[in-house]
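Everything below concerns the one structure shown next.
For this depiction, one protein chain was excluded, whereas all remaining protein chains were kept in their positions.
Up next is chain A:
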Amino acid sequence: MGDSLKRLLQRLIRRIPTQMLKLTLEKWGRLTKAQQQSMDFTQPKWVLTERLLGICEENEWTVKHITELEMIYVMDNPNQGMWNAFQLIDPEDDFQSVELMKFKEQFKYHLGELVKHVSVKMKKHTDEAVWIRIAWGDSFSRPNHLKPTYVVHQLQAPYVYVTSLTLKQKPLLSQALILATRYQALKDANLSGRNLTAIRDLLMRQYQQVFPTRYPSPLAEKNETVSNTHIEREQAMFAANRHRMSCEAFGDGTLPQLQSVVYKLETKFRDHTNKTMSEREEPFRCVVKFASTNILESLRHCASSGIVSTPVTPLLSSIPLKGKNYFVITDNGPGPSSQKRQPQS
C-alpha cells in the first residue's frame, strides 16, 4: 500500500466525526459483513483508523475507493468549506440541457485535454445535482488528492457551485464546463457562503419573495400579543412601522443563511481641503464587510429594532433580490454633481 494512500485515508477519517463514521462506512458499502462487525465504534478514533488501514491493505483498496468514501461524506455534509457560485451565460442557439451521461463524458474528455494529470470523479446526488470531485495535478506531478476541488452543477440550471478552487485552476474548470454544457461563458455570480443549500435557494429564488410596493401590505393583521393594559409602549407606532419596513425589504419568512456581505467602493475622493487625495488619478478604494452567522436575519433585525434607519437602503435590501453578496459600488457619472451611488454588477 502506498504511503500517499495511507495518508489520504488517515486524513479522511480524521475529518469524519466518530458518530458519523459508522453511517458513512455503511453507505460506502466496501466493507464485508465480518469486517463491519469487527469494528467497535466506541473505541477512540486512532484505533479505528489503524483498523481501517489494516482492512485497506486486506481488501486492496485504491485511491479510487477512498475518494469515493470522501465524496459520500462531503455530499452528506456540504456546509464545511466556502462555496462560490458561478453562472453559465449565453447558451448556444440550439441549446438543450445536456443529458447526464453525455455531460460526464464531455467534461472528463475536455478537462483531460487541458490538464494532463487530473483525476475526475462524478456522482449524481438525489436532488438532480451532479457532484464532481477534481484532484488537480500539473504536467510534472500526479493529482493531489489531499486538496480536491468540488463542483456542484444542476444540469437544468445555469449555476455552478465550486469550493476550494485556486485562481490557476479557474480558467481550466471554466473552459471544461463551458464545452461540456454548451454555454458560452462562465461568470462569477458574486455570491459565496458556507451553506450550499442557502446559496442555491438564493440563486434559484426558492425562498419567500418580497416585491417592493408603495402600499402597506396586509402584514398589519398579524396578531399582536395581548399585553397587560398597564404596560403601554409609547412608540409602538414607530416600532410597528419599522417592523413593516424591514419586512418589506427582507420578507417575513426564513431567509437563506449567508455569512458575509462585502461592499467595495471605488470612487473619487471629494474634499476641497485635501488636495493630495482628491487630485489622485486612481480611484479611492474602500471595502466594507459585514459578517454574521446569518447576515440576512441580522440585517432584518437591525432594521426592525431601529439600529439601521428605515427605509432600508437598496444596498442592503438588494442582497436577496439580486442574489449576490459581493457588490462593487462605483460613481454613476463623471461629473462631481452625481453624488448618488448605485450598486452595479
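By our rule, a contact is a pair of C-beta atoms (placed from the backbone, for glycine too) under 8 Å apart; a residue touches a chain by one contact, two chains touch by 3 or more; residues count from 1.
The rule we apply is simple: contacts and distances are computed from a predicted model.
The listed options are "Dolichol-phosphate mannosyltransferase subunit 3", "Ribosomal RNA-processing protein 42", "Centromere protein M" or "Coiled-coil-helix-coiled-coil-helix domain-containing protein 1", and the UniProt record of the chain not shown names that protein "Centromere protein M".
In the complete complex, the residue from A:Ser141, A:Gln235 or A:Ser309 that touches the missing chain is A:Gln235. Taking the complete complex into account, A:Ile307 is the one of A:Met82, A:Leu100, A:Ala185 or A:Ile307 that touches the chain left out. With the whole complex as reference, residues 228, 230-235, 237-239, 305-307 of chain A touch the missing chain.
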